[in-house]
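Here the complex is missing a single protein chain, while all its other protein chains stay put.
The first chain written gets the first letter, and so on, giving A and B; residue counts start at 1 in each chain.
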Amino acid sequence: MDSVKHLRFDVAVVGAGPAGIAAALAAADSGKTVGLIDDNPAAGGQIWRGAQNVQRHSVSAVWLERLNKSAIQLVRGARVFHAADGELAAESDDSAIQISYGKLILATGARELYLPFPGWTLPNVMGAGGLQALVKSGLDIAGKRIVVAGTGPLLLAVAAYARKCGAKVVGICEQTTRPRMARFGMKMMLVPGKAAEALHFAYELRGIPHWTDCWPVAAFGNRRLESVRISRQGQTSEIECDYLACGFHLIPNVELPRMCGCQLKNGFVDVNEYQQTSVAGTYCAGEPTGIGGLELALVEGEIAGYAATNWEDRAKHLFPKRARYQTVVRILKAAFPLRPELKNLARPDTLVCRCEDVSHERLCEYTSWRAAKLHTRCGMGPCQGRVCAPAAEFLFGWQIDSVRPPLYPVRCSSLAAIPSHSVPRN
Amino acid sequence: MNKPSEVVIVGAGIVGAACAFELAAEGLRVLVIDEGFPSTGATGAAMGHIVVMDDSEAQFAITRYSQILWDDLCDQLPAAVEFDPCGTLWVAADEEEMAEVRRKFDYYRERGVNAEILDSQQVRDAEPRLRAPLTGALRVPGDSVVYPPCATGFLLQKARELGARIIHGRPVAAIGAGTVRLADGTVLAAAFIINAAGQSAPQLSRGISIKPRKGHLVITDRYPNFLRHQVVELGYLKSAHSLTADSVAFNVQPRKTGQILIGSSRQYGAQNSTVDESILARMLQRAFEYMPDLNSLSAIRVWTGFRPATPDKLPLIGPSPEDPSVLVAAGHEGLGITTSLATAKLICAQILGQRPAIPVQPYLPSRQMTAEAHV
Partner (left out) sequence: MSESVSVRVNGKPVTVRAGATVAVAVLASGATCRTSVTGQPRSPLCGMGTCFECRVAINGEPQRRSCQVLCEANMEIEANG
């Protein structure tokens, strides 16, 4: 049977993306013991995935260097799947881990929203961030034809990255309208540092068609993707490609915060000015409090780290900086609302739940997520609804209910090793 | 509004659904009302083992009758019901349990239930994942497994095709004297009212006792061919009998999907549906003792449910002691998926004044109940 490890930290940080790294470093300044727990093989989160291989002196290299030199204990490849009574349960490849802590900082980041359309289950139709993550993990895309589609600034980052890796980006399909996109560009220019980023993207993406009012309607191929049909300002056309990288913006990973008892507001973790959640001693930073990008994640992380170690004045000092980047949350929200036409992409036989292969027409019979789940098995597979539930929320307007343990599938032996405080009664 | 219903059934769990199908098939105008949606209650949390049990003659009679009814129905069940005639393997870990295997074998055989005694080696051949050596086992090939929410959905669909109406999202506030009053003030009249509200039945019919008995279950990812039978330890009989202490037992079920459903736990007095980590750990440890390979399988979900338990562990089927115009069909404890079909037959016979296939007396809500009655 697997071994069970016990760890104890003054401050435990879950998620080693930018927010978690910044939080851990700030907390470590106090001399307290800090643990940084992440399920990936290396620290960095989504944006700095594989950053070990990039040039020195970049922002990511500087932060990762600081992390390496710190006394922070990085617990890699460990996925937190349960939280109760001030303890976390995690699982790594070879053991179950029980983690107790004084203060807890949740920096669990975000994932992509995927919307079902005919053919979206074909191999080589991937998330936009998904393709990027695979390339960062070693996938060779040199010479491949790629269509990037969906919504939000991530599409630009992915297209630029793919091109840098030698791919031929055939086009970027952005579902939002041209005026919204233009306003977005203008507003971002006013956010510190973003003007330079925009110019950089404009340069890197030169010559690549960037279509607005444009989205994928269907993907085709025999056992793998061969072409995609897009709708562009009301006209449809078909494009041959090797990969379709498709994401409809980000959704926060609020499952662990919810299991910890943190209250949500409009789908995001509700925090006070010190990034403290409704649960005393539990903080949250980065995407779960609002989709706002790298800079906001970093500063929120620092504030949480200082606040968790009773360094309020240092935290306070960062409030104005955070306020500047919080405008990004509002700008993103205004620029990329999903258009109602996207609700009609799925055909009756289009699968919504990819784990259990549940089609759109089967879900149409039900009036709530719970009923649909119980009767069709939608969301009962190993992804536990992480892919289909947000899609169903968008398509049917359903409220997605409670979180249940384990937060991620884990070995039964790890489940049996959850720390427990209730004394057995016989 | 349509013609008034002759029968109003409160509760669209598997028991209410089975009653709806049976009564609609007899040509009665049926209305089913649920405060949630079908299978919101215990039915949506259950394991779905269709099993013949012998704690008492009455328990045997109703489970055996039900099993035959399920077999009669099986050709009609759609794939989503996941009917699987996998049989049950009752495993004995010591000589004391082996004696129980032999007793059970004689009992079943005398009553026409097919069963077979396996020795240690035959147990290994039947279920290679079980730890060796086990003393032996009883195989009951006629037992089966269903997916309860879809079984309920099927019964309701059949009822609908026969003219029954089903409304959900409407709580019933009170029943009695030929009327059903909904929480929103609507009052409906009916010649017969069936209280199939599961563990909430006592709130609508005073004078009956049903207590929730909490259970935990774990479902794994798909591992086709890992398991062939529903496998239950015979120690289960020792622990499940207890009416006060929390208990766990090894009880695993192969799903048609290739998933493994791992049980089981029984807790009295636990009102809260949250997962109890210590019971969960004990339940899994017990399972690993019998089937060590389970510990590396990926667990997808854990949930809890409440078995509606009566003091003598037999269901309540028949006129309410307080108001004979109401028929109670509730309190099926951990066997309601199995016994739903016979329950419907017994209710139907009482309404139509027919002679039922098995005597109804042991299940009448007005019976004398003592906790130890059957032991």
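The rule we apply is simple: a contact is a pair of C-beta atoms (placed from the backbone, for glycine too) under 8 Å apart; a residue touches a chain by one contact, two chains touch by 3 or more.
Quantities reported herein were computed from a predicted structural model and do not represent experimental measurements.
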Among the chains presented, those that the missing one touches: A, B
Contacting the left-out chain in the complete assembly, out of A:Ser58, A:Thr121 or A:Ser237: A:Thr121
Identified contact with the non-displayed chain, of A:Asp140, A:Glu273, A:Glu341 or A:Asp401: A:Asp140
Which of A:Thr33, A:Ser60 or A:Gln132 contacts the chain that the document leaves out: A:Gln132
Hidden partner chain, touching residue among A:Arg224, A:Lys265, A:His317 or A:Lys343: A:Arg224
In subunit B, positions touching the absent partner: 221-223, 257, 296, 298
For subunit A, the residues touching the chain missing from this view: 39-41, 46, 50, 52-53, 79, 111-112, 114, 121, 123-127, 129-134, 137-140, 223-224, 354-357, 381-383, 386-387, 409
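Going forward, only the chains that are shown with their structure count from here on.
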Touching residues (chain side subunit B, partner subunit A) in the complex: 37-40, 44, 80, 149-150, 153, 169, 218, 220-221, 245-247, 262, 275-282, 284-285, 287-288, 294-303
Sites on subunit A touched by subunit B in the complex: 1-2, 82, 84, 366-368, 370-371, 374-375, 380-382, 384, 404-406, 409-413, 415-426
